[in-house]
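FYI, not all chains are in this one, though none of them got moved.
Per-chain residue numbering starts at 1, and chain names A and B are given in the order in which the chains are listed.
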Amino acid sequence: MEFTAQQIAALIGGTIEGNPLETVNTLSKIEEAKPGSLTFLANPKYASWLPLTKASIIIVSNDIVTHQSISTLIKVKDAREAFSILLEAYQKLQFNKTGIEEGARVAKTAKIGKDTYVGSFSYVGDNVIIGSNVRIFPGVYLGDNSKVGDNSMIYPGVKIYHESVIGKNCTIHSGVVIGGDGFGFVPNTENNYRKMPQVGNVIIEDNVEIGSNCTIDRATIGSTILRKGVKLDNLIQIGHNVEIGENTVIVSQTGIAGSTRIGRDCLIGGQVGIIGHLKIGDRVKIAAQSGVSSDLKDDEIVQGSPAFAHFNYKKSYVLFKTLPELLKRIHDLESKIEDRATKQIS
Amino acid sequence: MEFTAQQIAALIGGTIEGNPLETVNTLSKIEEAKPGSLTFLANPKYASWLPLTKASIIIVSNDIVTHQSISTLIKVKDAREAFSILLEAYQKLQFNKTGIEEGARVAKTAKIGKDTYVGSFSYVGDNVIIGSNVRIFPGVYLGDNSKVGDNSMIYPGVKIYHESVIGKNCTIHSGVVIGGDGFGFVPNTENNYRKMPQVGNVIIEDNVEIGSNCTIDRATIGSTILRKGVKLDNLIQIGHNVEIGENTVIVSQTGIAGSTRIGRDCLIGGQVGIIGHLKIGDRVKIAAQSGVSSDLKDDEIVQGSPAFAHFNYKKSYVLFKTLPELLKRIHDLESKIEDRATKQIS
């Protein structure tokens, strides 16, 4: 598809400097752009590329000095946001299937909203309710009594167990499993384990994004809950009865054990482990690969396994690296003391 | 569905105190229960909830003092176990499909037992043998010559490669991959890798539970084996030719490299890594996020990366946290020694 500077400026509310009929047919980074490319410039650090880039059109933030540019410019308040709006519009143009595709299997008792797409080999169970403008890609499983809100995207091969509730404007990537059994076993007299049935569910609120191959276990009783705006990267484990507060962001391969409650606006790094039954406050930051084994108050920043104050971890770790030198200093002190003791005796 | 105290007491062999015709239609925790809820009380710590809870019926262990209760009680020996039995019965009521669902694909040479369900879009390969009362949910793949024992549950989207053997009463959650190739490559003369074909299989014995998105690789030659009663949480990696002993429990995101043998009744925490070709004894406990790089004897408890005795790790870690203070003490000692040396010279 080809677009003119004029069409783009209209879409993002920008002002053109250069040729309004200049056309582009691809997207590039400013440093890699070829003729026919659209790019953007929001960070003044990259302004030196302006006279060098071969991009045909550049979306530029108003506060960037542009007199050196030879490309057609579209000036906006925030170039990054404008570019992002543009890409979204472009993505919507690319995918516009609706209706139930041949080969899908939808229970008679299921209800499906307007302009919704259900791909081939998707299985929609009894009493499932799917909103409007939802995209269920091929090979998705929606268990009995589950719900998906308006405008959500469920990518190929997502498995959503019975009774799960997914909000509006959610994006759930391939391979995600929602509502698998929590890990609950009770040792019995014969020294093996009796399974604790898991009869709760999972609730995902609006505007949540869940990366590929994450696993979100159903509650034993009650609900495992991801609040509005939570963002999960890939391969993350969320245990049964966990609750994660609004707009908390978690990086890939982190695991959160059963019944832990996490506050809002937290930033949790990759490969973090958090044990069960904890209370983590709001706006907490946890460094990558940390292991959290006790409650954390609002605004704490922690690192380590087990984790403690981030700043103190850094100080201790610097000294960990110099332990051989510290050992030598202790050894020297011992020699001096010994030496002096010997002298005094002699 | 609605149940009376009478019906429930009959099912779990309990004695009613209160109204035998009291009804419930949902399950709750004692502290969150509303009228119409069934709950249980096994831990005396929660007994103070007895006069406060709004639950209509409570299953209570015999040894709990109940005179303050206003709800209908059902008294049993072990309330937790009784509740668990009840939930299991309830789950079975909820799901009772049998037969081969429309859209499934079953090879002519496959054998399928009595009262077994095979969901839509499931693929059952040549010479597959499935027992009785098995539930194969939609979108499952069973490769040629694989077997699934009686009463096992295979959740949607599980992929079981050819020759794999699954025992009786197993539960395998969505996204699990059983029998993928082991990670075996031999460097060749051109400095790249030649794949070592993986012609062994995977054997899962009876009563094993495997959490969502785990990966269990097939053996190079021979078998990767999970013994009776093993319980795996989600996102766990089991390498080729690994053997895991009876009733060993492993928490999520742990990885076990090729050819390692793990004993019975072990407890392995989350995000643990165990290198290949080790022998781990029986009843070993490994703390979360540990890295195990040497054999462990029966009953060892370890922590750290690399892991050593748990108790010693804790002591060292306490001192790691105070390294800045230790540094100061060394520095003070150096000053004092220096100071005294100067005095003696002067």
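Quick note on the criterion: a contact is a pair of C-beta atoms (placed from the backbone, for glycine too) under 8 Å apart; a residue touches a chain by one contact, two chains touch by 3 or more.
Just so we're clear, the structure is a prediction, and the values are computed from it rather than from any experiment.
Of the identical chains, 2 are shown; go ahead and state how many the full complex includes.
Per the structure file, the complete homomer consists of 3 copies.
Please note the rule applied: only the chains that are shown with their structure count from here on.
Find the geometric centre of each of chain A and chain B from their Cα atoms only, then give the gap between the two centres in Å, rounded to an integer.
25
Which bits of chain B are touching chain A when the two form their complex?
Within the complex, chain B touches chain A at residues 27-29, 32, 80-81, 84, 87-88, 90-91, 94, 102-103, 119-121, 137-139, 155-157, 171, 173-175, 207, 209, 211-213, 228-229, 231, 233-235, 246-247, 249, 251-253, 265, 270-271, 288-289, 317, 320-324, 326-327, 330, 333-334, 337, 341.
What does chain A use to touch chain B in their complex?
Residues in contact with chain B: 103, 105, 121, 123, 139, 141, 143, 157, 159, 161-162, 175, 177, 180-181, 183, 185-186, 188, 191-197, 199, 213, 215, 217, 221-222, 235, 237, 239, 253, 255, 257, 271, 273, 275, 289, 291, 305-306, 308, 312, 315-316, 319-320, 326, 329-330, 333, 336-337.
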